[in-house]
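For this view, one protein chain was removed and the others were kept in their places.
So, chain A:
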Amino acid sequence: MHPAYSVIFFTSASGGGYLLLALLALFGALGILPTDPVLGVVGFGVGFVAVTAGLLASTFHLGHPERAWRAFSQWRSSWLSREGVLSLATFVPAGLLAILWVFFGRTSMPLAILTILLALATVSATAMIYASLKPVQRWANGYVLPNYLLLGLASGATWLALITAIVLPAFYATIVLDWTAIIALGLAALGKVAYWRFIDRSRSASTPESATGLGAIGKVRLFAAPHTEENYLLKEMGYQVARKHALKLRLIALALGFTVPAILVFLAMLVSGWAAVALLALATIGNAIGTLTERWLFFAEARHTVTLYYGSEAA
């Protein structure tokens, strides 16, 4: 599948943004984070900016962005529509919570719970857009939903650790935030490895034989394509990354995105002040590069059944 940059940026930024909002709501409601106004402005600010930038980016690849409002109408059947509705709905409790936090120095358990649930639901809906597409076996599987949630959690937790280190230096509960980030990064890495193992060891039930129904005669192969040049189908659905590049990119994603950041966050616990901030900033940058690489691979490694009509042996 063709990796569209706007979609890659959208899923990375908004995934991290929603989970950052959820973590702020959670730690605020539990009293682990103080309802400090500066922390509120920066924390919710980064969350809202990431989420909004992601949502705007996701409209860039549309043929008619001016009609995007129509996408809120079909939530009964469409995960893309549900994602749109949920993504906006999350702004309501999260916005109210931010106002309470910043201007009144308090938090609210019901608003926090709503924020957490809607943020998780939004990211889940994004994942389900992909996980519900049966023609792409590498998407339509049980690994995709937990992957999306864990990737968002890893980014959100790393951002929160960095923001708190900047805004509240020498904060007593830093260790909770740091360990949250380390565990989230570790789980995200495990989820990704499990996903890669799965796609390497399984195949789509669809084959050139089932796609043409000619299997009774024998093995089916393409003799002549319908057209000489690439068409929309091949540009959009036929994109495939070379296997050797994919393996390198997986290592980059795993190392830069999760392993190195986890180590950096751990080291940040051993130092304090600006040294800790610098380490956490590096962790955040690494995680961002790794997450974008992983998102790109998620598309580039995915194979669509339409390629079976163009000479692919497996989808």
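Note that a contact is a pair of C-beta atoms (placed from the backbone, for glycine too) under 8 Å apart; a residue touches a chain by one contact, two chains touch by 3 or more; residues count from 1.
Assume contacts and distances are computed from a predicted model.
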Exercise. For the complex's missing chain, which UniProt name, "4Fe-4S dicluster domain-containing protein", "Transport permease protein", "Acetolactate synthase" or "succinate dehydrogenase"?
Worked result: "4Fe-4S dicluster domain-containing protein"
Problem set entry | Full-complex contact with the absent chain, from A:91, A:198, A:239 or A:309 | A:309
Seminar exercise, completed: Among the options A:26, A:41, A:56 or A:80, the absent chain makes contact with A:80
Seminar exercise, completed: Note that chain A touches the chain not displayed via residues 1, 61-65, 67-68, 70-74, 76-81, 84, 129, 132-136, 205-206, 208, 210-233, 236-237, 304-306, 309-310
